[in-house]
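With one protein chain held back, the other chains of the complex are shown just where they sit.
So, chain A:
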Amino acid sequence: MTADTTTARPPARPSGAGGRPRAARRPPNRALLGTVGVVGFLLVWEAVPRLGVVPARYLPPASEVLATLGERLALPEFWTAVGDTVMTWAIGLGMAFAAAVVLGFVVGSVPVLRAFTSSTVEFLRPIPSVALIPLAILLYGTDMASTLLLVVYAAFWQIYIQVLYGVADIDPVAEQTARSYGLGRMARLRYVAWPSALPYMLTGLRLGAAVALILTITGQLIIGTPGLGQQISVAKNSDATALVYALIIATGALGVAVNVGVRALERRALRWHTSVRGEEIA
């Protein structure tokens, strides 16, 4: 392994500095390309309605939308809506994560239970959360709880399946070594099962976080629970096209923030793991 990595990266690296030099060389490029990409996209967007390819009343130019967004950022209602959206997302994801980890560990570590539930899981998992909207409205009306139902349902499976894989991935040799060293059930869970499953759990969390945000906005848009999605719906009903686009951009920005946040968490919690640490020491 060690030989492999060194030959794969021939340029001399200062020893002990980990992946730093590599990190220092690439990102500026990436950031530059990223900026060029965004600017290019905005230019195309600005041009399309101005050239009359699409009527401006259906797609206002980027400058108009960004100006509308700027005005919004100064309004407290906007931030209340952002707060509602983030809260629904966080509560939903938290509930899904807690339930999925507990159930995943229990079901995953008892083979009989796993076999017993697998067909049910395979049936329930593909049900699109959106199909549960009528049920959610019947159960919780237009309260935040009905959007939470969608969010928890969708995010739960993403995390649960990962936890199941994680528990199944425990190295049997490590497990038996731990046993022969006389580690108890709790100690084995802590020192063998947990570190093996943690990367899977965090992958599940990352996937779940994105899905949870999608369903949060969907619920607000369709059911009308408070938040950015509901504001989009109000703007739509008021024929305020530029505002609709501005709010859509805001939800996109929120999505980027969520992804960056969860990735940072992942790196932090897994800093000991080879996928994050690189393979120098291995």
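Heads up, the rule we're going with is that a contact is a pair of C-beta atoms (placed from the backbone, for glycine too) under 8 Å apart; a residue touches a chain by one contact, two chains touch by 3 or more; residues count from 1.
By definition in this document, contacts and distances are computed from a predicted model.
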{"item": "Which of \"Acetolactate synthase\", \"Plastocyanin\", \"ABC transporter substrate-binding protein\" or \"YCII-related domain-containing protein\" matches, in UniProt, the chain that is not displayed", "value": "\"ABC transporter substrate-binding protein\""}
{"item": "Touch criterion as defined above, residue of A:67, A:137, A:174 or A:249 at the omitted chain", "value": "A:137"}
{"item": "Among A:170, A:222 or A:250, residue touching the chain not depicted", "value": "A:222"}
{"item": "Of A:48, A:67 or A:240, the one touching the omitted chain in the full complex", "value": "A:240"}
{"item": "Residue of A:65, A:82 or A:101 in touch with the missing chain, whole complex considered", "value": "A:101"}
{"item": "Residues from chain A at the interface with the omitted partner, ascending", "value": "55, 57-58, 90-91, 93-95, 97-98, 101, 137-138, 140-145, 190, 194-195, 198, 201, 221-224, 230-231, 233-240, 243, 268-269, 272"}
